[in-house]
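With one protein chain held back, the other chains of the complex are shown just where they sit.
Take a look at chain A:
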Amino acid sequence: MRFRTQLKDSKTFSKLTASLSSLGKVCWMRLEYEVIRFTIIPDQGTQVWASIPVGTIFDDTTYELESNSDAINIEVNISVLNRALRSAWGATHAQLRLTKKEKNPLLALTVLASEWTEGNMALATNDDADGFGDDHNSEEAPADTTGDRGPRERQTWITQEIPIKILHESAVEGLHEPHCPDPEVHIILPNLAQLKSISDRFTKLASTDNKNRQPGVMAPDAPGMHSVSFGGAGANTAATALSTNSSPKLELSANMHGSLRLAIATDELRIASVWSDLVNPPLDPAQMTQEEMNQLPSELNRKRAASEGFDFGWAKVRIDGKDWSRVLSIGRLSPKVVACFVNEMALVLYVYLPHNRDEEESCLTYYINSFTT
């Protein structure tokens, strides 16, 4: 088992981990030859499945991966990884590799940070105390002063050793992305910064004395991790568990005619914000025949509303305000987001990171449960 690579874009990597870490601490990271997958399945709240082409964050030419199963599965505390990556900002050289220390597996991040220094950092105010004791008198000290004092490049090596857990292939076999029914509506979300600030504002207005719910931590050995179900009974239990906390719920709805509506309602207030002229992207014809496509609820909705008026064809979900805010933190990577609405059941977000034309596309999929009223 071997993994070693230079980081290509530590800033993107760092922003990505920062956004992921808001959803949960424990991240399943799957290293494959072509893609790196990040998956976070918290006990409650939104789960995310991300697939990032190697070249987006790592340097293709130095990427080395060896494993019997053609993939390495590790579990890592994503916020720790994120914090460690901060050391790599602006570094001339940053390498990430899999290693071991006293039988404990580690991800070791080695960074060479260079910085131009003006040289002598002596400060005018200090004329070095009273020498250096009896053995080293003050005449000797300046002679021992290390190195030159001119302007030069200061180089510092930083090593961050991040503890991880190696997961056997069998441990992750049972993990798969949730299945959910075909969406009634899919729509490209407006600017996430704007959406987030409005959502946060609404949530804050509706917040009463709710106690802060901690983002769920996925218990490393929890059996639940292997039997993730989505929709149906699973969704109901999750919804029950979540609705016990008093965090406000946002109502998000959209139709196939470019409208998105964000609303919140409490005993005291009702607010709504509506976006129009958004894009309902066409589906990829390569994936299914025209006939199949015509049967999809979203395409039916697209045709219907034109004749029946705009009050029809809306799909609505109720989502946790705080959780939604954490999901939207992905906005820092300025992605394109397609939201798929399964009425009263779920919201699935496909988040595409900006990429060069010749590169493969990075995609993060967020599965958000809808709460029952």
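Just so it is clear, contacts are C-beta pairs under 8 Å (C-beta built on N, C-alpha and C of every residue); 3 or more make two chains touch, one makes a residue touch a chain; residues count from 1.
By our rule, contacts and distances are computed from a predicted model.
Missing from the rendering is one chain, named in UniProt as "DNA repair protein rad9" (options: "DNA repair protein rad9", "Translation initiation factor eIF2B subunit alpha", "Mannose-1-phosphate guanyltransferase" or "Gpi16 subunit, GPI transamidase component").
Of the options A:43, A:59, A:161 or A:360, the residue whose C-beta touches the omitted chain is A:161. If you put the hidden chain back, the residue from A:76, A:315 or A:348 that touches it is A:76.
Within the full complex, the residue among A:10, A:46 or A:87 touching the omitted chain is A:87. Listed for chain A, the residues touching the missing chain in the whole complex are 25-26, 75-77, 80, 83-84, 86-87, 104-105, 117, 120-123, 125-126, 128-130, 132-136, 141, 144-148, 152, 154-165, 220-221.
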